[in-house]
Each structure stands twice: as structure tokens, then as C-alpha cells.
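These notes are about the structure you will find just below.
What you see is the complex with one protein chain gone and the rest in place.
Here is chain A:
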Amino acid sequence: MPDTADILRLESLQVHFPIQRGLFDRVLGRPAGAVRAVDGIDLNIGRGEIVALVGESGSGKTTVGRVITKLAQPTGGRLLFEGRNMTAERGSSALRPYRHRVQMIFQDAYQALNPRHTVFDIVAEPLRSLRLVDNVTQLAERVSKALAAAGLNPAGDFFSRFPHELSGGQRQRVVIAGALAVKPELIIADEPVSMLDVSIRAQILQVLVDLRDKHNMALLFITHDLPLAWLIADRIAVLYLGKLVEIGSADEITFNPRHPYTVALRNATPQIGGNAGRAVLPALQGEVPSAARVPKGCRFHPRCPLTFDRCKKEEPPPIEVGPQHLSACWLAK
């Protein structure tokens, strides 16, 4: 179970990507625009906690993951790991201890694995580059343990195999084993099961939940799938156009969503059987606007079925609507 001290904290995290201006724009002195991929996010993850970050494509969820793993540099705000400010840390040697403790699982196991490396080399690579082992025996032992923890048994059978010899589920397990090998305390999993067949998904989720239960590992689970987030996470954070619109316990967000966007997301999710509380609000029209042209006021107001005057002018702050449940909506009160 999650304990109280946060392992990771994001404070007003912001990632803006500048838009290249043409000569014409510069001559005319038009201001440089920016894609506001992540536009001020506050989020904390406790030790051993599973937090799901839910959003559609373009919501900025992957960018958040990339900032945490130091693959992207924030343009504002702070990234705190165990209270230590990691925002400005750069360079591979300075980041080595951090990389040892924070690992990432990518969505596409086909692209994340080097096709010319064996499974052993793939899983051994982070151990070698972070210099976590002294000799080959130790290395083999760690690789073997990581493969077994990811559900590849017997591990020895997989050492000399290449990615193309594995099924999709096995490949995703190798990706997970690579992340596990260094025994991280926080894993960022970016859509780890969305490329997998339905019958394999549950196996991978089980591996991730076991890691938390046995090793108290914290997990940021990035997904577009609300029911999946409910299944695996303790808390769910819903992202829209670079900003959190709602955050709360998995059950609260699923059964008692308070932000119109979360409600729309839930209503749009196809479900087997009962859809109690469905169709309370009309279906959303249109599509997510570009992050280069974020609407004024509440960024959801052009699509929101409940918009009123204030939404067009002022951006709502996160408002407490229940214990540990925040919703950034003027109607939340």
C-alpha cells in the first residue's frame, strides 16, 4: 500500500515547444508561438503507489513521462524526486543515480528493442551502463532475476534469443525486464499494453501489479483507457490539453467524475453490459484543439456542454470536491 512520503512531485510543470517562425513572420514582427504540450501540472506519486495518467492523443501525457525520465527538458516548474530538485540536472554522469531509480517502459516493444541484440544483452545493457555489477556472474544473475520477474520462465531459455523470435507479449516482457533489472523505485509505463492482444494484456498488468506488491515500486501508468486505469491504479489523473482537469482515487474518478471532460470520456468508452449514469450529458462534438492554440479561459469550454460565461474568461483552478479529489471546473463547487 502507498505510504505517505512522495517519491516524485511535479510542481507547475510546463513544457512549451517553440514554433519555428518563417522569415516573413519575423520581418512582420509576429510573435513566436509555442506548442503548450504540458501547461502547468501538479502531481505527486507516493512510494508504492500506482497513478494513472489518462488522456487522449495530444493531451501531453507522453511528454510528462519524458520529462520525469529526463528525456525532455521542462520550460517551467519543478521536478522533485524525494524532495530533491531534479529540474536542472543534466548530463549522463550527473543523472546516473537518478536513472538507476527511475525507469521507463515504452509502448511499442517492436521499436524499443534492438533487433540485433539478444534478450540477454538488452536486459544487461542498463546494468552495464549504470555500472551496477562487478562481474559476469552477477550480471547473469541479475538478468535472470529480471526476466523471471517479468514472467519469462525459465529465464535461461531466453538469453540467446533475438526479439524477432518472440511473440508480442514476450517482447513487452523483455522491455519490462530491461526496466526492472536496475531495481528502480519508480517506473513510468507509457501505454505498456495498448499494442498487445487482449488475452495477453492481463498478464502484463499482473506483472506490474506484482512489482508494486512485492517491491513497493511506484508506477506512473500512462494510458488513454479509463477502465484500464481504474483496474490498475490507486489514483487517476485526467489530462486535457496539457493540464490536469481532474484527479482523485480510481473509484471516485470512475464512478463519481466531477469534470465534464471526465464524464464525456467515461460516456464515450464502450462498455460491456450496464452503463448506469450514461447519457447524462450529450456526446462531445468536435475534436481536441491544437496545443498551439489553447482556448482562453477554461481550455475545455469550446467543447463543454455546460459552458457558461465565466468559463470563457477565467481558467478554473483545481477545486476540492471530495477527499483527495480535485476538479478544475467552475461547476465543481
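Brief remarks on what is shown
To be clear about the criterion, a residue touches a chain if its C-beta (ideal position, glycine included) is under 8 Å from a C-beta of that chain, and two chains touch if they have at least 3 such contacts; residues count from 1.
Keep this in mind: contacts and distances are computed from a predicted model.
Set against the options "RNA polymerase subunit sigma-70", "Dipeptide/oligopeptide/nickel ABC transporter ATP-binding protein", "Phenylacetic acid degradation protein" or "Zinc-finger domain-containing protein", the UniProt name belonging to the omitted chain is "Dipeptide/oligopeptide/nickel ABC transporter ATP-binding protein". In the complete assembly, the contact with the undisplayed chain comes from A:P270, out of A:P31, A:P270 or A:P323.
Of the options A:L132, A:L231 or A:I319, the residue whose C-beta touches the omitted chain is A:L231. When the full complex is taken into account, the listed residue touching the unshown chain is A:Q170, out of A:Q14, A:T69, A:Q170 or A:S327.
Touch with the chain that is not drawn comes from one residue among A:N44, A:Q203 or A:T307, which is A:Q203. Listed for chain A, the residues touching the missing chain in the whole complex are 56-57, 167-170, 197-203, 205-206, 209, 224-228, 230-232, 254-255, 264-265, 267-276, 283-284, 287-288.
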